[in-house]
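This view holds just a subset of the chains, kept in their places.
Order as written gives the chain letters A, B, C and D; numbering starts at 1 within each chain.
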Amino acid sequence: MLRQFLPADVPSQMEGTFIEHFDRATGGSGRLMLFAGDQKVEHLNNDFFGPQIPAEDNDPEHLFKIASHADIGVFATQFGLITRYGRDYADVPYLVKLNAKTNLVPYTDEDPYSQQWLEVEDVVRFKASSGLSIVGVGYTVYLGGIHEHSMLREAARIVHEAHRNGLLAVLWIYPKGPYVKDEHDAHLIAGAAGVGACLGADFVKLKVPYLNGTFDPKLLQEATEAAGRTGVLCEGGDKIDEAAFLAQLHEQIHIGGSRGNGTGRNIHQRPFREAVKMANAIYAVTVRNASVEEALEIASG
Amino acid sequence: MLRQFLPADVPSQMEGTFIEHFDRATGGSGRLMLFAGDQKVEHLNNDFFGPQIPAEDNDPEHLFKIASHADIGVFATQFGLITRYGRDYADVPYLVKLNAKTNLVPYTDEDPYSQQWLEVEDVVRFKASSGLSIVGVGYTVYLGGIHEHSMLREAARIVHEAHRNGLLAVLWIYPKGPYVKDEHDAHLIAGAAGVGACLGADFVKLKVPYLNGTFDPKLLQEATEAAGRTGVLCEGGDKIDEAAFLAQLHEQIHIGGSRGNGTGRNIHQRPFREAVKMANAIYAVTVRNASVEEALEIASG
Amino acid sequence: MLRQFLPADVPSQMEGTFIEHFDRATGGSGRLMLFAGDQKVEHLNNDFFGPQIPAEDNDPEHLFKIASHADIGVFATQFGLITRYGRDYADVPYLVKLNAKTNLVPYTDEDPYSQQWLEVEDVVRFKASSGLSIVGVGYTVYLGGIHEHSMLREAARIVHEAHRNGLLAVLWIYPKGPYVKDEHDAHLIAGAAGVGACLGADFVKLKVPYLNGTFDPKLLQEATEAAGRTGVLCEGGDKIDEAAFLAQLHEQIHIGGSRGNGTGRNIHQRPFREAVKMANAIYAVTVRNASVEEALEIASG
Amino acid sequence: MLRQFLPADVPSQMEGTFIEHFDRATGGSGRLMLFAGDQKVEHLNNDFFGPQIPAEDNDPEHLFKIASHADIGVFATQFGLITRYGRDYADVPYLVKLNAKTNLVPYTDEDPYSQQWLEVEDVVRFKASSGLSIVGVGYTVYLGGIHEHSMLREAARIVHEAHRNGLLAVLWIYPKGPYVKDEHDAHLIAGAAGVGACLGADFVKLKVPYLNGTFDPKLLQEATEAAGRTGVLCEGGDKIDEAAFLAQLHEQIHIGGSRGNGTGRNIHQRPFREAVKMANAIYAVTVRNASVEEALEIASG
């Protein structure tokens, strides 16, 4: 691990632990491939059951099978779900997502508040008592509404508590609400990146910037620079074509300066074997500097 | 108990306790017959006094008499009510319902908030000091309103605290409020099932799905699969005909994949001896794999 | 004390203390004569100063003089008021009312919230350090508004903490707000009684039921039965004629099944000696099974 | 000190301390001359800078100079201000005002909430570590709005914590908001006095009652009697003529039954030497039973 990625609030006796977690999560590359499996609350059952989705995706164990067979950096999901499958999947590198909300109330009607469910100390004690490979925690912040202050406070405390215990801290930061005209605006996303840095996050997951509805990797540069030593992860989003996905990922990293990716539906909305291959391809680009061609070979392998 | 039903946040020194509670509650079957007696707050006195209701149901002791004489998995009711009768009914397997609200304010006018009354540690200490057979705790979550975040947090903490202390955790999860067009929609119910799994519940009690107002056990399959290792309990609902009730219960389990049932009015709105027989019939279907015919025989015994 | 009145959350080492308090408060009868002196907050100075009220009632010491000279079960008032007079009235059996609100904001305009002022542990420590004869605590719950959840939680905790410390717990439970069409409806009052039982209260003070504006003691039966082992206390209300008051009280107990009465204005809005006699008469009916005639003799004695 | 002024929640080992503080504050008279210096938050800079105000009043040290040179019972101001000057004015008898709010938002637009800033235990520890002569704490309660419940709870806790630590507790109690038609109504003020007694305050500072806009000391009698053993302090209000002020003060005490006065602007809005003389005159009337004539001599002395 590069020394500059070691935050100053990791106490000396926890430095080894933090470095171990960081290297496990990034494969020593400093880049994070985050397999996102927190949508069962965020989107209820929409991402797991439907005409375009393989039947096996409706069983939560599908996520754990992929996470244990594929190359991944971390598998991010809720504490409770980890408790239901963890005994059978103890070696998956988990990132415990500490908050979640459903999509029942539209952002346009109520400012969203996704409150912290459990404390970092619960995670630390659970890690010790269960022996699971938990490497970090995650939390989503919505900027711009009446609950912003609560979420900023929870985020700051979670990041600091994580570091004190040698755990990685990943924040999802999304401006929302009536004052946000365009959540894909590059300058706004760079602002969210800076907030992530001020909260002390190791990685911050952001929306992908668009200009006139089109992604250009150069648009990311303002955000990745503003984030400083906090790594920017690009949101995976709706499931799209493999080639397009992997090409975009490659550009995000090598042109945009991102340090990883958080991908859910583009992995788990596939049958098990295909999902594993897609995860492996994403991992290869993110962590192993694979070219798009090499990655496509893995994906279709 | 199947090893897969042992959540990973039960610490090793509490595994025996948890397994004992789980087996007591499910009769070793993995399925839970939950006798619901929490309506004195939820519905005030509507379920206990009225033209179609036997007079004895107005006395809260009616519930305890049934619970102690019938075959049941657990008797779910409020802590306070248990304290009033517990010394005389020490062997009933109790599930302490930790929150409740009245029905005075309609869901259409105010988003419901049913706050936690007592802590899991209060239950644990009470169990120890009283010697009562408390096997678990319960909590209701309403999804979709301004209090969702508070209830998700309380639920997550209750489930984890219960497991740390070797207790079962059952959640009642109901989407409510102006954004819920049809609370009997199968896809929405499957979403609630997934939330229960992400909260780490051992069992989740859900609404029964309807299509065009009709129940079809196949509609349950999306939810029971989405719940993963969390068992789905179907709500008992208004009192209906015994044969219809038991047939539906059988289909819920054997076609729909549910792992039990939460029944209140269909039991306690009967004179004592009939109530016991109905509870026994429900238990036979749920836990002992009885056929509908066998169960009807028990009910009419 | 009847064993059935001993709640299961009184730990074995506190059983003796609880029984002593219960017997002191009920004179061994199981029925409670509660002298209510909490109106200085609830009604500001309206109950203590005015054309129909004797001048001495304006001095708070009037309440303590009555409480110390009359036969009463408990004298219920705020902690702070007890601290101002307690050294001179150490033997009065006190019930510390733990919440209160003023009447400045009408219930029609804002849902009422009467928050807990002090903790049960404050009462327990105060009892020990002062040597006062504190036998229990009290708390008011308003059902039906946006603060219902806060008050249910506080009530549940207070009852349990009281029992853990060998103290009685009395709840005042009143449905309020725009959804309550008739707060004297017998079925609604029975609902409140059931809530009191589910909260574990030893006694619950309720509104008196009316049918078409008239009290009939039979109307109380639904509530006193629904309360189970929790004793129902009828509210004393505005000051009325002594004979009518005592006759109604006798019917509430012997026909309606109530287990006591909470009376304030009908006692303290009299000159000292008359107030003592009226309290004695109420006590005689409640605790000593006196007839209305015997009681009237005491009152006019 | 009269034994009847010793509240029962002062533990025996703190009785000596409480009596010492009470006697220091009241000069052994049972009456309190409170020099109020909390307006820098309550009224921002309006009371300290302007055409009718001497230039030296703008420097906060003016208050401390007066407090240290004049005869006063207590000097009431915020904790923070005491910390800035306390080392140079260690012998001033301080009353730490524990809450404050600005006047930016009118009472007509928002119900006021003046939240507690620090805990009584902070004051106790500060007193011990600094050696300052802190004799008590103060807190303002606004009755009648949506925050009433929060302030009643904070007040009750502060009074009790103060007594446990041998400190005096003074409450400012003012009904406010749209439901208060006339905050100078004698009956309403008597209600506030009773609330102060129920909260256990040693002294309660109230508005001065008017009838048709005119003060009559007899109007105070309802309140001073309703307050019982809690002493009533009359608010000093806007700066007025010395003779009128002292005459009114004398009547408040000797006809109205008040037990002191809280005066700020009528003292500090004068040059240093005049302010000291005015404070001495107020003290003489309050504590030394001086006549108006004697007091005027001191004031002009």
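Simple rule for what comes next: a contact is a pair of C-beta atoms (placed from the backbone, for glycine too) under 8 Å apart; a residue touches a chain by one contact, two chains touch by 3 or more.
Here the structure is a predicted model, which means the values were calculated and not measured.
Sequence-identical chains in the complete complex of this entry number 5, based on the file rather than the 4 shown.
One rule holds for everything that comes next: only the chains that are shown with their structure count from here on.
The chains touching chain A as well as chain B do not exist; no chain touches both.
Its C-alpha atoms fitted onto chain D, chain B is found rotated by 145°, rounded in steps of 5. Of all chains, A has its CA centroid at the greatest distance from the CA centroid of chain C. Chain A and chain C have Cα centroids lying 57 Å from one another. Remark: chain C and chain D have CA centroids separated by 35 Å (rounded to whole angstrom).
Across the assembly, chain C contributes no residue that touches 2 or more other chains. In terms of inter-chain touching, the protein chains here are arranged end to end in an open line. Under the touch rule stated earlier, the contacting chain pairs are A-B, B-C, C-D.
By the touch criterion given at the top, residues 38, 40-41, 44-46, 48-49, 58-61, 77-88, 100-102, 104-106, 109-110, 113-118, 122, 126, 129-130, 132 of chain A touch chain B in their complex.
Residues of chain C touching chain B in their complex: 3-4, 6-9, 11-12, 143-146, 148-150, 152-153, 156-157, 159-160, 163, 175, 177, 179-180, 187-188, 190-195, 197-201, 222, 225-226, 228-230.
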